[in-house]
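Please find one structure pasted underneath; my questions will follow.
Apart from one protein chain that is not included, each protein chain of the complex appears where it belongs.
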Amino acid sequence: MAIVERNVTCPVDTTLETLLATPEGQQIMSCLQCGTCAGPCPYGEHMDYPPRQVINMLRRGLLDEVIASGSLLRCVACYACMAKCPRGIRLTDVLLPLVKEQTLANLPEMPGELQKSLENMLRYGNPMGESGRKRAAWTATAGVPVPLIAQAGRPVDVLWFVECYASFYPRGQAVSRAAAKLFHALGVDFAILGNDEKCAGECGRLTWESGLFESLAEYNVKVLAKYRFHRIVTGDSHALNAFHRRYPLAEHGWQAEHTVQLLARRLDELKPRLTKRLEAVVAYHDNCCLGRGLDCYDEPRALLTAIPGVKLVEMTHNRMNSLCCGGGGGGMWLDTYYKSKDMERLSERRVKEAVAAGASVLAVACPYELSRFEDAVKTLGHDKQMVVRDVVELLAESLEG
Amino acid sequence: MAKPKVAFYWCASCGGCEEAVVDLAEDILGVVELVDIGFWPCAMDFKKADVEALPDQGIVATLLNGAIRTSEQEEMARLLRRKSQFLIAYGSCACTGGIPALANQFTREALFQFVFQDGPTNVNEAGTRPQPESIDDGHALKLPVIHEVVRSLDQVVDVDYYLPGCPPTPKLTKAAVAALVAGNLPPKGSTLAPDVALCDECPRKASKPTDLGFVEFKRPHQMLIDPQTCLLAQGIVCMGPATRGGCEALCIGGNMPCTGCFGATSRVRDQGAKILSSLAANVAPREDREIAQVLGGIPDPVGTFYRYGLAKSLLRKRVPKAE
Amino acid sequence: MSEKAWEPRIVGFFCNWCTYTAADLAGVSRMKYAPNVRVIRLMCSGRVDPQFVLDAFARGADGVLIGGCHPGDCHYAEGNYKMLRRYHLLRRMLGDMGIEPERLRLEWISAAEGDKVKSVINDMVAKIKALGPLGLPVRFQTWDGELAADGHAGREEVRHG
Partner (left out) sequence: MRQSMSEPVRIGFYICHCGTNIAGVVDVDRVAKYVATLPNVVVSRNYKYMCSDPGQELIQQDIRENQLNRIVVAACSPLLHERTFRNATAKAGINPFCFQMVNIREHDAWVHTDKEEATTKAIALARAAIRRVPHHKPLEVKQVAVQPGVLVVGGGIAGIHAALTLADGGQKVYLVERDLTIGGHMARFDKTFPTLDCAACILTPKMSQVRAHPNITLWSYSEVVKVDGYVGNYRVTVKRKPRYIVEDLCTGCQECVEACVYRQPKFPDEFNVGLGLRKPVFLPFPQAVPAIVSIDPGTCRVFTHPNGCKQPCVTACGDRKAIDFSQKEELVEVTVGAVIVSTGFQIFDAKRVPYYGYGVYPNVYNALEVERLVNASGPTNGELVMRNGKRPKTVGIIHCVGSRDENTNRWCSRVCCLYSLKLAHLIKERTEAEVWNFYIDMRTPGKLMEEFYNRISGEGVHLVRGKVGDVYPDPADPEGQRLVLQAEDTLLGRVLKFPVDMVVLSIGLEPAADAQQVRRTLNMSCGSEGFFLERHPKLAPVSTCNDGIYLAGCCQGPKDIPDTVAQAGAAAAEAYALVTRGYVEQEPNTAYVVEEDCSGCKSCVPLCPYNAISFVEDKKKAAINEALCKGCGTCVASCPSGSIVQNLFEDQEIFSEIEGVLANE
């Protein structure tokens, strides 16, 4: 059960009015109203209009009611509905973001945090509002050289798209340093865009602000097209998801993959060098974009079990049935809003499952989750018994020397 | 009463057919006794004007060999057609295009480019090409125009009978002349050779297995050929099954495969397609890769299957690349 | 003929048991596809004589589509394999004769695959459109323009293969 079709084919200027005329829209007409989408929706019980009803309201021309209800602000773009849909309806890819965009446009006042991050992304190319000129600053403390592609002056194998959280946010930077260390250990020929890089815009396109996404994507494609490389690699699952679904990869002959996919392909070389025992019970959290979005479940697990001393356990919801951390679809900047509606934080729900599974480490492969889960671990008072680590960090830690 | 007139003429051919007539040896005297040779430029001094002077149908039969690839050959073919009661396509080139028709795999321009310029023995810095009309030292010179397409005789004029072979055997030639003289001819358009494929008279027929299943094709220079066994059984492409008999299996007798000069039987429209169908169907493997590997042993299907018949094949000539 | 834009003409040779039946199924299912293929029914793809393919091209086909049962599923055990082998050599030969090999297509379409009839035909029509007309009859006519027009009366009797 996988979302096989990744590339979104309906035109970028598709609106709710024109949607039903697209191939994705025709699938919507075939919805059998079974409600399978609502069952796994993490905030389904808080929606006046769960996904099934959104579809039917669209078919009856009653979407204004859905938009006015604000239901779709609760969608965290986790693909849970889409992965299980028996008709293959592209809910998360197409329908829900369009409704959400209209919902936001019709709000009397946008939630503050979201408003701010939107402005930041527009002005600075990252949601935190950091200066674009500091994007590559982390490389100074990387411990290994991190070449800039503009300075390499030659084609490279891997263009590493570092993305915002892994560039600016301290925990993210730690993951970046770990990744750089692993790339060096494996002799990966890589380079980064450095300060020329801007946010890939995933949350925009796939969740709520298509105009912003278009401009960011256009910018990044233009920058990328200046250089020659074999593949784009990123540790940010959201960026990767945007690449696969809406960036013109095929047109440029680009491939894109996640850091864990690259490392897993070279596990034979990596494994003998993972010598330091970690003695940890690890639960891996399948993030939505990499798991349900791109059907990558085995690679991170293969990497984790290659680390000596690691015992892998599974949480109740795993693989395609995984639970979202709550950060997708703009959820990253809606925590205050959710709290005001008395909704449980999804990251806390997830951390409870990890604790119940007996994990001492909650392993992740998406930069949003480090902050969200670490926060939840503290709030729930589990910080004595469990830590949150990126898969890449654990691998780097186990690396010899 | 005057003896009936016959004519011999050659167009695009190697001269082998003329030799075949001479090969009738003393039998040719018998022929001469029965007929007058009215035109035979290869052997006797006749001029075109001599033919033009004859009344229409003044020649009983013309045996014309060679394919038609120039305006001159076309003109002569038309003239002889007009002057002859029976026009006989003599030899593979006249019947089906023959070796000259292999030129139909190329454009005329490509051939000129090679023959007059790119060929390794050429020195032609000025890039001179034959001109149909030119002035040299005040004299106007004319050369025949070379056609884009090489044709069999019947693609230019109406033909009464076909006598195939590269060259036709003396036996068939004699039989044809005898039938002509006796007025004992088959229906118009007939080929004056058996309508059964060569295997029928092949001395190696008995050695052919009933379970061919090709696993490899070889070319004659790649192996020592057993002189007793069916060539197909040895993996050598032999056109015998798709070619008219009547040649007495001369090539097989020389331990070489049939290359198809007698052309297809009357029931077949395209000799190459038919032998292709038979050989390919009998290839042993079932998987794409292995099938391609076995059939790779036939590197030049056009040259192999249409060695004498490209002009008369269904496709006639290679389609040039779009400009 | 109307003045409409050029449309490819494709001759289909469909085996009775699988591909012809699949085309019937496409019809019963009211699938819509390009009208460029003219189907000739044969009992088995093994009956497809390469002469038919060449004759179709020579008479003006821009493409030839052969449909048979899937390997292993032939109603006559292995007629489709015979065709597969011919197809290999025939495509190569067509290439040597300047005819794009894509103009000849062999597809395995089972009796249940009405949708495959549709997709294969649509795809082939699109591909042939991209290649443009083959137009052998017109070429033959153009080539024969180099012959002297005079003299020979029985011109239509002249045989071209």
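The letters A, B and C name the chains in turn, as written, and every chain counts its residues from 1.
Simple rule for what comes next: a contact is a pair of C-beta atoms (placed from the backbone, for glycine too) under 8 Å apart; a residue touches a chain by one contact, two chains touch by 3 or more.
Everything numeric here is computed off the predicted structure, so don't read it as measured data.
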item: Options B:156, B:275, B:295 or B:310, residue touching the unrepresented chain; value: B:275
item: Absent chain, residues of subunit C that touch it; value: 1-2, 9, 11, 16-18, 20-21, 23-24, 26-28, 30-33, 35, 38-44, 46-52, 55-56, 59-61, 72-73, 75-79, 82, 86, 110-113, 115, 118
item: In subunit B, positions touching the absent partner; value: 195-200, 205, 208-213, 240-242, 245, 264-265, 267-269, 274-275, 277-278, 281-282
item: Interface residues of subunit A (partner: the chain not displayed); value: 1, 32-41, 44-45, 47-50, 52-53, 80-81, 84, 86-88, 316-317, 319-321, 352, 356
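Here is the rule we use: only the chains that are shown with their structure count from here on.
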item: Touch-based graph of the chains, sorted into line, ring, star, complete or other; value: other
item: Most centrally placed chain - per-chain CA mean versus overall CA mean; value: C
item: Subunit A-subunit C separation of Cα centroids, rounded to whole Å; value: 50
item: Intercentroid distance (Cα basis), subunit B paired with subunit A, Å; value: 73
item: Residue ranges of subunit B touching subunit C (in the complex, touch as defined); value: 71, 74-75, 78, 81-82, 105, 145, 147-149, 154-158, 268-270, 272-274, 276-277, 279-281, 283, 286, 288, 291-292, 295, 298, 300-302, 305, 312-322
item: Residues of subunit C defined as touching subunit B within the complex; value: 46, 49-51, 53-55, 57-58, 71, 78, 81-82, 84-86, 88-90, 92-93, 96-99, 132, 134, 136, 139-140, 143-144, 146-148, 151-152, 154, 157-161
